[in-house]
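Quick notes on the structure that follows.
Missing here: one protein chain of the complex. Every other protein chain is in place.
Which chain is which? They are A and B, in the order written, and residues in each are numbered from 1.
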Amino acid sequence: MLSLASGSVFDSADLVAVAASSFDQTSGGAPETPVVCVGDTIATDGQEGFLRGHGTQIVDGELVATVSGAVERINKLVSVRTLKSRYTAELGDVLVGRVREISGKRWKVDINGRQEAVLQLSAVNLPGGIQRRRTAEDELNMRSVFQEGDLISTEVQSFFADGSVALHTRSTKYGKLKGGQLVTVACSLIRRQKQHFIPLESLGVDVILGCNGLVWVTPHVAGAPAAAADQTSEPDTDVEPSVSAKQRAAVCRTANALRALGALGISITPATIEDTCKASIDAGVQLHAMLEGPFLEVIISQETQRRQRQ
Amino acid sequence: MEFVSPEGLRLDGRRPKELRKLRIKLGSLDGTDGSAFVQLGNTKVLAAVFGPRGAPTGARSSAISCVIAVSAISVQGDRRSKERLGRQATEFSRALTNAMEQLVPADILKNACIDVHVQVLQADGGLFAACANAALLALANAGVPLRDICAACHTGLLESTALVDLSAQESMQQAPQAAILYECRTQSIAIMQTDNKMSTTALEELLELATEGCIALVTAMRQALISSTVQQLSTSAPHASAAQRRD
(Lines give C-alpha, C1' and ligand atoms only; values in the text may rest on other atoms or scores of the structure.)
Protein backbone atom coordinates (compact mmCIF):
# COMPACT_ATOMS: atom_id res chain seq x y z
CA MET A 1 0.00 0.00 0.00
CA LEU A 2 1.42 3.32 -0.99
CA SER A 3 1.83 5.83 1.75
CA LEU A 4 1.23 9.44 0.84
CA ALA A 5 3.10 10.93 3.74
CA SER A 6 6.34 9.14 2.93
CA GLY A 7 6.54 11.11 -0.30
CA SER A 8 7.21 8.06 -2.42
CA VAL A 9 6.59 8.64 -6.10
CA PHE A 10 2.90 8.62 -6.88
CA ASP A 11 0.52 9.78 -9.59
CA SER A 12 -3.15 10.60 -9.76
CA ALA A 13 -4.19 6.95 -10.17
CA ASP A 14 -2.40 6.06 -6.94
CA LEU A 15 -4.05 8.97 -5.12
CA VAL A 16 -7.51 7.79 -6.09
CA ALA A 17 -6.62 4.24 -5.07
CA VAL A 18 -5.47 5.35 -1.62
CA ALA A 19 -8.57 7.49 -1.13
CA ALA A 20 -10.90 4.74 -2.32
CA SER A 21 -9.42 2.11 -0.03
CA SER A 22 -9.89 4.45 2.92
CA PHE A 23 -13.51 5.23 2.01
CA ASP A 24 -14.33 1.60 1.38
CA GLN A 25 -13.59 0.81 4.98
CA THR A 26 -16.65 2.80 5.95
CA SER A 27 -19.02 1.28 3.44
CA GLY A 28 -17.97 -2.30 3.97
CA GLY A 29 -16.21 -2.61 0.64
CA ALA A 30 -18.76 -3.78 -1.91
CA PRO A 31 -20.09 -1.05 -4.16
CA GLU A 32 -23.82 -0.62 -4.08
CA THR A 33 -24.04 0.40 -7.69
CA PRO A 34 -23.52 -2.42 -10.19
CA VAL A 35 -20.46 -1.86 -12.34
CA VAL A 36 -19.95 -3.30 -15.81
CA CYS A 37 -17.08 -3.40 -18.23
CA VAL A 38 -16.92 -2.96 -22.00
CA GLY A 39 -18.45 -5.98 -23.69
CA ASP A 40 -20.40 -7.18 -20.64
CA THR A 41 -24.02 -8.18 -21.05
CA ILE A 42 -26.35 -6.07 -18.93
CA ALA A 43 -29.09 -7.96 -17.17
CA THR A 44 -32.51 -6.82 -18.26
CA ASP A 45 -34.24 -9.48 -16.14
CA GLY A 46 -36.72 -10.33 -18.83
CA GLN A 47 -37.83 -6.71 -18.79
CA GLU A 48 -40.11 -5.94 -21.68
CA GLY A 49 -39.41 -2.99 -23.87
CA PHE A 50 -36.31 -1.59 -22.21
CA LEU A 51 -34.88 1.55 -23.74
CA ARG A 52 -31.23 1.69 -24.74
CA GLY A 53 -29.40 4.57 -23.08
CA HIS A 54 -25.86 5.95 -23.28
CA GLY A 55 -23.02 3.52 -23.02
CA THR A 56 -24.97 0.55 -24.36
CA GLN A 57 -25.65 -1.24 -27.62
CA ILE A 58 -27.98 -4.02 -28.66
CA VAL A 59 -26.34 -7.18 -29.97
CA ASP A 60 -28.53 -10.16 -30.89
CA GLY A 61 -31.34 -8.85 -28.73
CA GLU A 62 -29.08 -8.47 -25.70
CA LEU A 63 -28.06 -5.23 -24.06
CA VAL A 64 -24.27 -4.94 -24.04
CA ALA A 65 -22.11 -2.28 -22.38
CA THR A 66 -19.85 -0.18 -24.60
CA VAL A 67 -18.12 1.56 -21.71
CA SER A 68 -16.87 0.70 -18.28
CA GLY A 69 -19.08 2.31 -15.66
CA ALA A 70 -22.09 2.21 -13.35
CA VAL A 71 -25.39 0.79 -14.58
CA GLU A 72 -28.28 3.21 -14.22
CA ARG A 73 -31.90 2.25 -14.56
CA ILE A 74 -34.49 5.00 -14.73
CA ASN A 75 -37.88 3.47 -15.49
CA LYS A 76 -37.25 1.58 -18.71
CA LEU A 77 -34.12 3.46 -19.69
CA VAL A 78 -31.00 1.43 -19.05
CA SER A 79 -27.66 3.15 -19.49
CA VAL A 80 -24.07 2.94 -18.31
CA ARG A 81 -22.57 6.06 -16.80
CA THR A 82 -18.83 6.51 -17.10
CA LEU A 83 -17.09 8.10 -14.16
CA LYS A 84 -14.47 9.97 -16.07
CA SER A 85 -15.46 11.40 -19.39
CA ARG A 86 -15.06 14.45 -21.51
CA TYR A 87 -17.66 17.09 -20.76
CA THR A 88 -20.92 16.85 -22.74
CA ALA A 89 -22.97 20.03 -22.65
CA GLU A 90 -26.61 20.10 -21.64
CA LEU A 91 -29.18 22.84 -21.96
CA GLY A 92 -28.87 25.44 -19.21
CA ASP A 93 -25.39 24.42 -18.07
CA VAL A 94 -23.37 27.22 -16.51
CA LEU A 95 -19.80 27.08 -17.83
CA VAL A 96 -16.48 28.81 -17.85
CA GLY A 97 -15.03 28.93 -21.36
CA ARG A 98 -12.09 30.46 -23.18
CA VAL A 99 -12.48 32.50 -26.37
CA ARG A 100 -10.37 30.85 -29.05
CA GLU A 101 -11.08 32.84 -32.17
CA ILE A 102 -13.37 35.45 -33.66
CA SER A 103 -14.94 34.85 -37.05
CA GLY A 104 -18.00 36.30 -38.72
CA LYS A 105 -20.47 37.40 -36.10
CA ARG A 106 -19.39 34.86 -33.53
CA TRP A 107 -16.78 34.00 -30.97
CA LYS A 108 -15.58 30.40 -31.03
CA VAL A 109 -15.29 29.29 -27.44
CA ASP A 110 -13.34 26.35 -26.06
CA ILE A 111 -15.42 24.70 -23.34
CA ASN A 112 -13.11 21.71 -22.87
CA GLY A 113 -15.82 19.34 -23.97
CA ARG A 114 -16.87 16.96 -26.70
CA GLN A 115 -18.62 19.60 -28.72
CA GLU A 116 -17.48 22.83 -30.29
CA ALA A 117 -19.11 25.92 -28.80
CA VAL A 118 -20.03 29.24 -30.31
CA LEU A 119 -21.12 32.54 -28.80
CA GLN A 120 -22.98 34.59 -31.36
CA LEU A 121 -22.86 38.37 -31.41
CA SER A 122 -26.63 38.39 -30.99
CA ALA A 123 -26.31 36.38 -27.77
CA VAL A 124 -24.37 38.91 -25.69
CA ASN A 125 -25.40 42.10 -23.94
CA LEU A 126 -24.01 45.17 -25.67
CA PRO A 127 -23.65 48.67 -24.27
CA GLY A 128 -26.71 50.74 -24.97
CA GLY A 129 -29.49 48.37 -24.11
CA ILE A 130 -30.38 44.76 -24.47
CA GLN A 131 -32.65 44.76 -27.45
CA ARG A 132 -30.90 46.89 -30.04
CA ARG A 133 -29.96 45.51 -33.43
CA ARG A 134 -26.37 44.50 -34.08
CA THR A 135 -24.68 46.91 -36.48
CA ALA A 136 -21.71 46.43 -38.75
CA GLU A 137 -19.72 48.48 -36.27
CA ASP A 138 -20.55 45.99 -33.54
CA GLU A 139 -19.11 43.26 -35.69
CA LEU A 140 -15.84 45.13 -36.10
CA ASN A 141 -15.72 45.91 -32.40
CA MET A 142 -16.20 42.35 -31.24
CA ARG A 143 -12.66 42.24 -29.96
CA SER A 144 -13.43 45.08 -27.59
CA VAL A 145 -16.11 42.93 -25.97
CA PHE A 146 -14.26 39.59 -25.81
CA GLN A 147 -10.88 38.92 -27.35
CA GLU A 148 -8.92 35.76 -28.03
CA GLY A 149 -7.77 34.19 -24.77
CA ASP A 150 -10.44 35.81 -22.60
CA LEU A 151 -12.16 33.65 -20.00
CA ILE A 152 -15.91 34.07 -19.80
CA SER A 153 -18.73 32.71 -17.69
CA THR A 154 -21.60 31.69 -19.88
CA GLU A 155 -24.62 29.44 -20.22
CA VAL A 156 -25.71 26.84 -22.79
CA GLN A 157 -28.58 28.33 -24.73
CA SER A 158 -29.27 25.72 -27.41
CA PHE A 159 -27.66 23.30 -29.87
CA PHE A 160 -27.03 23.56 -33.59
CA ALA A 161 -28.04 20.82 -35.99
CA ASP A 162 -24.47 19.44 -36.08
CA GLY A 163 -24.48 19.08 -32.30
CA SER A 164 -22.31 22.07 -31.52
CA VAL A 165 -23.25 24.30 -28.62
CA ALA A 166 -24.77 27.79 -28.76
CA LEU A 167 -23.82 29.86 -25.71
CA HIS A 168 -25.17 33.13 -24.39
CA THR A 169 -24.11 35.72 -21.84
CA ARG A 170 -27.44 37.54 -21.74
CA SER A 171 -27.47 38.15 -18.02
CA THR A 172 -25.45 40.56 -15.96
CA LYS A 173 -23.94 37.71 -13.99
CA TYR A 174 -22.20 36.36 -17.13
CA GLY A 175 -19.29 37.90 -18.97
CA LYS A 176 -15.53 38.33 -18.93
CA LEU A 177 -13.60 37.06 -15.91
CA LYS A 178 -10.86 39.08 -14.22
CA GLY A 179 -9.00 39.34 -10.96
CA GLY A 180 -8.81 35.70 -10.02
CA GLN A 181 -7.52 32.29 -11.02
CA LEU A 182 -8.82 29.29 -12.92
CA VAL A 183 -8.66 25.70 -11.67
CA THR A 184 -9.56 22.78 -13.94
CA VAL A 185 -10.92 19.53 -12.51
CA ALA A 186 -12.72 16.49 -13.95
CA CYS A 187 -16.23 17.59 -14.90
CA SER A 188 -17.71 14.49 -13.24
CA LEU A 189 -16.78 15.97 -9.86
CA ILE A 190 -19.13 18.91 -10.34
CA ARG A 191 -22.79 18.08 -10.20
CA ARG A 192 -25.42 20.13 -11.92
CA GLN A 193 -27.18 22.14 -9.25
CA LYS A 194 -29.36 25.20 -8.81
CA GLN A 195 -26.53 27.58 -8.03
CA HIS A 196 -23.17 27.67 -9.77
CA PHE A 197 -22.18 31.15 -8.62
CA ILE A 198 -21.26 30.50 -5.04
CA PRO A 199 -20.13 33.05 -2.47
CA LEU A 200 -18.01 31.46 0.26
CA GLU A 201 -17.93 34.32 2.71
CA SER A 202 -16.24 32.39 5.49
CA LEU A 203 -13.34 31.74 3.12
CA GLY A 204 -13.32 35.24 1.64
CA VAL A 205 -13.86 34.06 -1.92
CA ASP A 206 -16.47 33.76 -4.63
CA VAL A 207 -16.45 30.67 -6.79
CA ILE A 208 -18.01 29.86 -10.16
CA LEU A 209 -18.38 26.07 -10.53
CA GLY A 210 -18.49 25.47 -14.30
CA CYS A 211 -20.30 22.26 -15.26
CA ASN A 212 -17.42 21.62 -17.63
CA GLY A 213 -14.96 21.33 -14.75
CA LEU A 214 -13.52 24.83 -15.07
CA VAL A 215 -13.76 26.67 -11.76
CA TRP A 216 -13.13 30.41 -11.34
CA VAL A 217 -12.06 31.79 -7.96
CA THR A 218 -12.01 35.46 -7.04
CA PRO A 219 -11.91 37.44 -3.80
CA HIS A 220 -15.33 37.75 -2.20
CA VAL A 221 -17.42 40.73 -3.20
CA ALA A 222 -19.90 41.55 -0.45
CA GLY A 223 -23.56 42.05 -1.22
CA ALA A 224 -24.16 41.03 -4.84
CA PRO A 225 -24.19 37.32 -5.74
CA ALA A 226 -20.88 36.25 -7.25
CA ALA A 227 -20.70 37.62 -10.74
CA ALA A 228 -18.32 38.32 -13.56
CA ALA A 229 -15.96 41.11 -12.61
CA ASP A 230 -17.21 43.52 -15.20
CA GLN A 231 -20.68 44.30 -16.37
CA THR A 232 -20.96 44.69 -20.12
CA SER A 233 -23.27 47.65 -19.65
CA GLU A 234 -20.22 49.80 -18.84
CA PRO A 235 -17.56 50.61 -21.39
CA ASP A 236 -14.73 48.19 -20.94
CA THR A 237 -11.83 50.24 -19.62
CA ASP A 238 -9.78 47.12 -18.97
CA VAL A 239 -9.11 48.21 -15.44
CA GLU A 240 -7.71 45.33 -13.51
CA PRO A 241 -9.20 44.83 -10.05
CA SER A 242 -6.56 45.21 -7.36
CA VAL A 243 -6.08 42.23 -5.12
CA SER A 244 -4.47 42.56 -1.70
CA ALA A 245 -2.03 39.96 -0.40
CA LYS A 246 -4.64 38.74 2.08
CA GLN A 247 -7.28 38.35 -0.63
CA ARG A 248 -4.76 36.60 -2.83
CA ALA A 249 -3.94 34.13 -0.08
CA ALA A 250 -7.65 33.38 0.35
CA VAL A 251 -8.07 32.77 -3.37
CA CYS A 252 -5.00 30.59 -3.38
CA ARG A 253 -6.20 28.48 -0.45
CA THR A 254 -9.49 27.81 -2.18
CA ALA A 255 -7.80 27.09 -5.50
CA ASN A 256 -5.43 24.60 -3.85
CA ALA A 257 -8.36 22.98 -2.06
CA LEU A 258 -9.99 22.51 -5.46
CA ARG A 259 -6.80 21.04 -6.91
CA ALA A 260 -6.43 18.66 -3.98
CA LEU A 261 -10.06 17.48 -4.16
CA GLY A 262 -9.67 17.10 -7.92
CA ALA A 263 -6.54 15.01 -7.53
CA LEU A 264 -8.26 12.70 -5.04
CA GLY A 265 -11.39 12.38 -7.15
CA ILE A 266 -13.67 13.72 -4.42
CA SER A 267 -16.86 15.55 -5.43
CA ILE A 268 -16.57 19.30 -5.38
CA THR A 269 -19.34 21.06 -3.45
CA PRO A 270 -19.38 24.17 -1.25
CA ALA A 271 -19.21 21.81 1.72
CA THR A 272 -16.11 19.92 0.61
CA ILE A 273 -14.35 23.14 -0.43
CA GLU A 274 -15.04 24.81 2.91
CA ASP A 275 -14.08 21.76 4.92
CA THR A 276 -10.81 21.33 3.03
CA CYS A 277 -9.86 24.99 3.47
CA LYS A 278 -10.72 24.92 7.16
CA ALA A 279 -8.73 21.75 7.62
CA SER A 280 -5.71 23.43 6.06
CA ILE A 281 -6.00 26.38 8.42
CA ASP A 282 -6.48 24.12 11.44
CA ALA A 283 -3.52 21.97 10.47
CA GLY A 284 -1.38 25.06 9.99
CA VAL A 285 -0.45 23.89 6.51
CA GLN A 286 1.35 26.38 4.30
CA LEU A 287 -0.52 27.24 1.13
CA HIS A 288 1.76 25.43 -1.29
CA ALA A 289 1.96 22.39 0.98
CA MET A 290 -1.76 21.74 0.50
CA LEU A 291 -0.89 19.75 -2.61
CA GLU A 292 1.59 17.48 -0.88
CA GLY A 293 1.23 14.02 0.62
CA PRO A 294 0.69 14.81 4.31
CA PHE A 295 -2.20 17.22 3.76
CA LEU A 296 -3.83 14.98 1.16
CA GLU A 297 -3.90 12.30 3.84
CA VAL A 298 -5.63 14.78 6.15
CA ILE A 299 -8.30 15.37 3.51
CA ILE A 300 -8.80 11.65 3.02
CA SER A 301 -9.21 10.98 6.73
CA GLN A 302 -11.56 13.93 7.13
CA GLU A 303 -13.71 12.66 4.26
CA THR A 304 -13.60 9.13 5.66
CA GLN A 305 -14.87 10.39 9.00
CA ARG A 306 -17.66 12.34 7.35
CA ARG A 307 -18.83 9.25 5.52
CA GLN A 308 -18.69 7.20 8.68
CA ARG A 309 -21.03 9.67 10.34
CA GLN A 310 -23.60 9.26 7.56
CA MET B 1 21.19 -21.60 -28.59
CA GLU B 2 18.31 -23.66 -27.35
CA PHE B 3 15.06 -21.76 -27.17
CA VAL B 4 13.03 -24.57 -25.68
CA SER B 5 14.82 -26.96 -23.36
CA PRO B 6 14.03 -30.68 -23.27
CA GLU B 7 12.03 -30.02 -20.12
CA GLY B 8 9.94 -27.52 -22.08
CA LEU B 9 11.38 -24.35 -20.54
CA ARG B 10 12.15 -21.20 -22.48
CA LEU B 11 15.21 -18.98 -22.04
CA ASP B 12 13.53 -16.96 -19.29
CA GLY B 13 12.18 -20.06 -17.56
CA ARG B 14 8.64 -19.79 -18.91
CA ARG B 15 6.54 -22.60 -20.32
CA PRO B 16 5.48 -22.32 -23.98
CA LYS B 17 1.95 -21.19 -23.14
CA GLU B 18 2.96 -18.86 -20.34
CA LEU B 19 2.55 -15.11 -20.70
CA ARG B 20 5.10 -12.84 -19.06
CA LYS B 21 4.20 -10.97 -15.91
CA LEU B 22 1.45 -8.50 -16.78
CA ARG B 23 0.97 -5.16 -15.11
CA ILE B 24 -1.77 -2.66 -15.99
CA LYS B 25 -2.23 0.82 -14.58
CA LEU B 26 -5.05 3.09 -15.72
CA GLY B 27 -5.48 6.85 -15.49
CA SER B 28 -2.00 7.68 -14.20
CA LEU B 29 -1.22 10.40 -16.73
CA ASP B 30 -2.64 13.86 -15.94
CA GLY B 31 -3.63 16.22 -18.69
CA THR B 32 -5.17 13.43 -20.78
CA ASP B 33 -8.73 12.22 -21.17
CA GLY B 34 -7.65 8.64 -20.57
CA SER B 35 -4.41 6.72 -20.20
CA ALA B 36 -3.14 3.17 -19.74
CA PHE B 37 0.24 1.72 -18.82
CA VAL B 38 0.83 -1.88 -19.91
CA GLN B 39 3.85 -3.97 -18.96
CA LEU B 40 4.53 -7.50 -20.21
CA GLY B 41 7.84 -8.72 -18.84
CA ASN B 42 10.34 -6.02 -19.82
CA THR B 43 8.16 -4.46 -22.48
CA LYS B 44 6.56 -1.27 -21.17
CA VAL B 45 4.21 1.01 -23.08
CA LEU B 46 2.08 3.98 -22.06
CA ALA B 47 -0.92 5.16 -24.09
CA ALA B 48 -2.83 8.45 -23.84
CA VAL B 49 -6.16 9.50 -25.34
CA PHE B 50 -7.02 13.11 -26.19
CA GLY B 51 -10.69 13.59 -26.95
CA PRO B 52 -13.33 13.11 -28.17
CA ARG B 53 -13.38 16.79 -29.01
CA GLY B 54 -14.95 18.84 -31.74
CA ALA B 55 -13.33 18.40 -35.14
CA PRO B 56 -10.69 21.10 -35.75
CA THR B 57 -10.90 23.47 -38.69
CA GLY B 58 -8.13 21.69 -40.64
CA ALA B 59 -9.06 18.69 -42.77
CA ARG B 60 -8.40 15.28 -41.28
CA SER B 61 -8.68 12.00 -43.13
CA SER B 62 -10.05 10.09 -40.18
CA ALA B 63 -11.73 10.93 -36.92
CA ILE B 64 -9.36 8.69 -34.98
CA SER B 65 -5.65 9.23 -35.25
CA CYS B 66 -3.21 6.76 -33.73
CA VAL B 67 0.49 7.47 -33.25
CA ILE B 68 2.97 4.94 -31.89
CA ALA B 69 6.34 6.38 -30.91
CA VAL B 70 9.54 4.51 -30.18
CA SER B 71 12.16 6.56 -28.38
CA ALA B 72 15.90 6.24 -27.96
CA ILE B 73 15.48 5.08 -24.38
CA SER B 74 13.24 2.22 -25.48
CA VAL B 75 15.73 0.10 -27.37
CA GLN B 76 18.77 -1.65 -26.13
CA GLY B 77 22.19 -0.90 -27.53
CA ASP B 78 22.10 -0.44 -31.27
CA ARG B 79 20.59 2.86 -32.36
CA ARG B 80 19.71 1.48 -35.79
CA SER B 81 17.16 -0.76 -34.16
CA LYS B 82 15.30 2.38 -33.03
CA GLU B 83 14.83 3.42 -36.65
CA ARG B 84 13.74 -0.04 -37.67
CA LEU B 85 11.20 -0.25 -34.88
CA GLY B 86 10.07 3.27 -35.70
CA ARG B 87 9.23 2.27 -39.27
CA GLN B 88 7.32 -0.78 -38.06
CA ALA B 89 5.51 1.43 -35.57
CA THR B 90 4.28 3.74 -38.34
CA GLU B 91 2.98 0.76 -40.30
CA PHE B 92 1.30 -0.74 -37.31
CA SER B 93 -0.32 2.49 -36.20
CA ARG B 94 -2.21 2.53 -39.51
CA ALA B 95 -3.56 -0.94 -38.90
CA LEU B 96 -4.49 0.02 -35.35
CA THR B 97 -6.25 3.19 -36.55
CA ASN B 98 -8.38 1.10 -38.91
CA ALA B 99 -9.25 -1.32 -36.14
CA MET B 100 -10.26 1.50 -33.80
CA GLU B 101 -12.44 3.07 -36.48
CA GLN B 102 -14.36 -0.20 -36.60
CA LEU B 103 -14.53 -0.53 -32.84
CA VAL B 104 -15.78 2.96 -31.95
CA PRO B 105 -19.48 3.49 -32.88
CA ALA B 106 -20.00 5.78 -35.87
CA ASP B 107 -22.14 8.30 -34.03
CA ILE B 108 -19.26 9.04 -31.65
CA LEU B 109 -16.83 9.57 -34.54
CA LYS B 110 -19.12 11.92 -36.40
CA ASN B 111 -18.06 15.55 -35.91
CA ALA B 112 -15.44 14.54 -33.36
CA CYS B 113 -11.79 13.72 -33.34
CA ILE B 114 -9.91 11.41 -31.03
CA ASP B 115 -6.11 11.22 -30.77
CA VAL B 116 -4.56 8.06 -29.40
CA HIS B 117 -0.84 8.39 -28.69
CA VAL B 118 1.22 5.41 -27.59
CA GLN B 119 4.77 5.70 -26.32
CA VAL B 120 7.01 2.68 -26.12
CA LEU B 121 9.06 3.09 -22.94
CA GLN B 122 10.99 -0.15 -23.15
CA ALA B 123 11.01 -2.69 -25.99
CA ASP B 124 11.49 -6.38 -25.34
CA GLY B 125 9.30 -8.15 -27.86
CA GLY B 126 5.54 -8.32 -28.24
CA LEU B 127 5.73 -4.61 -28.80
CA PHE B 128 2.78 -4.03 -30.99
CA ALA B 129 0.52 -6.31 -29.02
CA ALA B 130 1.37 -4.25 -25.93
CA CYS B 131 0.66 -1.02 -27.87
CA ALA B 132 -2.71 -2.26 -29.07
CA ASN B 133 -3.69 -3.36 -25.57
CA ALA B 134 -2.61 -0.06 -24.08
CA ALA B 135 -4.42 1.94 -26.76
CA LEU B 136 -7.70 0.11 -26.21
CA LEU B 137 -7.45 0.32 -22.44
CA ALA B 138 -6.74 4.05 -22.71
CA LEU B 139 -9.85 4.52 -24.86
CA ALA B 140 -11.94 2.62 -22.32
CA ASN B 141 -10.38 4.66 -19.50
CA ALA B 142 -11.38 7.83 -21.36
CA GLY B 143 -14.98 6.64 -21.51
CA VAL B 144 -14.96 6.29 -25.31
CA PRO B 145 -17.56 3.66 -26.27
CA LEU B 146 -16.21 0.48 -27.86
CA ARG B 147 -18.22 -2.22 -29.61
CA ASP B 148 -16.26 -4.98 -28.03
CA ILE B 149 -13.50 -5.67 -25.57
CA CYS B 150 -10.33 -6.75 -27.36
CA ALA B 151 -6.81 -7.84 -26.68
CA ALA B 152 -3.73 -8.43 -28.79
CA CYS B 153 -1.18 -11.19 -28.53
CA HIS B 154 2.00 -12.28 -30.27
CA THR B 155 3.05 -15.91 -30.91
CA GLY B 156 5.84 -17.75 -32.71
CA LEU B 157 6.97 -21.25 -33.65
CA LEU B 158 10.45 -22.06 -32.41
CA GLU B 159 11.97 -25.52 -32.42
CA SER B 160 8.59 -26.94 -33.40
CA THR B 161 6.96 -25.50 -30.31
CA ALA B 162 4.31 -22.80 -30.42
CA LEU B 163 5.29 -20.08 -27.95
CA VAL B 164 3.12 -17.26 -26.68
CA ASP B 165 4.30 -13.70 -25.91
CA LEU B 166 7.76 -13.77 -27.46
CA SER B 167 10.59 -11.81 -25.95
CA ALA B 168 12.83 -9.75 -28.24
CA GLN B 169 15.45 -12.47 -28.29
CA GLU B 170 12.90 -15.09 -29.32
CA SER B 171 11.44 -12.79 -32.02
CA MET B 172 14.81 -12.15 -33.64
CA GLN B 173 14.97 -15.68 -35.02
CA GLN B 174 13.61 -16.17 -38.54
CA ALA B 175 10.84 -18.31 -37.15
CA PRO B 176 7.17 -18.09 -38.16
CA GLN B 177 5.37 -15.50 -36.05
CA ALA B 178 1.80 -14.29 -35.84
CA ALA B 179 0.26 -11.42 -33.89
CA ILE B 180 -3.47 -10.80 -33.68
CA LEU B 181 -5.96 -8.31 -32.28
CA TYR B 182 -8.93 -10.38 -31.14
CA GLU B 183 -12.50 -9.23 -30.46
CA CYS B 184 -13.88 -11.28 -27.61
CA ARG B 185 -17.63 -11.03 -27.98
CA THR B 186 -17.74 -11.60 -31.71
CA GLN B 187 -14.79 -14.00 -31.42
CA SER B 188 -13.19 -12.55 -34.52
CA ILE B 189 -9.74 -11.42 -35.51
CA ALA B 190 -9.60 -7.69 -36.22
CA ILE B 191 -5.91 -7.47 -37.16
CA MET B 192 -3.50 -10.20 -38.13
CA GLN B 193 0.20 -9.79 -38.79
CA THR B 194 2.49 -12.61 -39.77
CA ASP B 195 6.24 -12.78 -40.26
CA ASN B 196 8.32 -15.28 -42.17
CA LYS B 197 6.95 -18.10 -44.22
CA MET B 198 4.98 -20.85 -42.61
CA SER B 199 2.70 -23.75 -43.45
CA THR B 200 -1.04 -23.40 -42.98
CA THR B 201 -0.86 -25.92 -40.16
CA ALA B 202 1.67 -23.79 -38.39
CA LEU B 203 -0.48 -20.69 -38.93
CA GLU B 204 -3.54 -22.42 -37.50
CA GLU B 205 -1.56 -23.54 -34.47
CA LEU B 206 -0.22 -20.04 -33.88
CA LEU B 207 -3.64 -18.41 -34.29
CA GLU B 208 -5.20 -20.83 -31.86
CA LEU B 209 -2.51 -20.13 -29.29
CA ALA B 210 -2.76 -16.39 -29.88
CA THR B 211 -6.50 -16.53 -29.32
CA GLU B 212 -5.99 -18.31 -26.02
CA GLY B 213 -3.46 -15.67 -25.06
CA CYS B 214 -5.88 -12.86 -25.96
CA ILE B 215 -8.66 -14.40 -23.89
CA ALA B 216 -6.35 -14.57 -20.89
CA LEU B 217 -5.31 -10.95 -21.42
CA VAL B 218 -8.92 -9.78 -21.73
CA THR B 219 -9.69 -11.25 -18.33
CA ALA B 220 -6.90 -9.19 -16.81
CA MET B 221 -7.87 -6.06 -18.75
CA ARG B 222 -11.47 -6.39 -17.69
CA GLN B 223 -10.43 -6.69 -14.06
CA ALA B 224 -8.29 -3.58 -14.31
CA LEU B 225 -11.10 -1.55 -15.88
CA ILE B 226 -13.65 -2.60 -13.29
CA SER B 227 -11.30 -1.99 -10.41
CA SER B 228 -10.54 1.50 -11.70
CA THR B 229 -14.25 2.28 -12.15
CA VAL B 230 -15.08 1.04 -8.66
CA GLN B 231 -12.37 3.22 -7.16
CA GLN B 232 -13.61 6.32 -8.96
CA LEU B 233 -17.18 5.55 -7.92
CA SER B 234 -16.03 5.27 -4.36
CA THR B 235 -14.17 8.58 -4.20
CA SER B 236 -16.72 10.66 -6.07
CA ALA B 237 -19.74 9.43 -4.13
CA PRO B 238 -22.21 12.29 -3.80
CA HIS B 239 -22.56 14.17 -0.56
CA ALA B 240 -26.30 14.08 -0.31
CA SER B 241 -26.63 14.73 3.42
CA ALA B 242 -23.82 17.28 3.56
CA ALA B 243 -25.34 19.28 0.71
CA GLN B 244 -28.74 19.29 2.35
CA ARG B 245 -27.30 20.58 5.57
CA ARG B 246 -25.72 23.56 3.83
CA ASP B 247 -28.59 24.52 1.56
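We adopt the following convention: a contact is a pair of C-beta atoms (placed from the backbone, for glycine too) under 8 Å apart; a residue touches a chain by one contact, two chains touch by 3 or more.
Following the convention adopted for this analysis, contacts and distances are computed from a predicted model.
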**OP:** One chain of this complex is missing from the view, so tell me which of "Trafficking protein particle complex subunit", "Ribosomal RNA-processing protein 42", "Skp1-related protein" or "RecA family profile 1 domain-containing protein" is its UniProt name.
**Re:** "Ribosomal RNA-processing protein 42"
**OP:** Using the touch definition up top, pick the residue from A:54, A:86 or A:176 that touches the left-out chain.
**Re:** A:176
Original post:
Of the listed residues A:150, A:206 or A:303, which contacts the missing chain in the full complex?
Top reply: A:150
Original post:
With respect to the chain omitted from the figure, which of B:4, B:19, B:69 or B:215 is a touching residue?
Top reply: B:69
Subject >> Identified contact with the non-displayed chain, of B:9, B:95, B:121 or B:215 >> reply: B:121
Subject >> Interface with the undisplayed chain - residues on chain A >> reply: 7-11, 98, 100, 147-151, 176-182, 238, 240, 243, 245, 248-249, 252-253, 255-256, 259, 286-292
Subject >> Touch residues of chain B, complete complex, unshown partner >> reply: 23, 29-32, 35, 42, 44, 46, 48, 50, 67, 69, 71-73, 76-77, 79, 115, 117-119, 121-122, 124
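Assume only the chains that are shown with their structure count from here on.
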**OP:** Sort out for me which residues of chain B touch chain A in the complex.
**Re:** 25-30, 33-34, 51-55, 105, 111-112, 140-149, 184-185, 222, 225-226, 228-239, 241-243, 245-246
Original post:
In the complex formed with chain B, which residues of chain A make contact?
Top reply: 11-14, 16-17, 19-20, 23-24, 27, 31, 33, 35-39, 55, 57, 59, 64, 66-70, 82-86, 113-116, 162-164, 188-189, 191, 264-267, 269-272, 306-307, 310
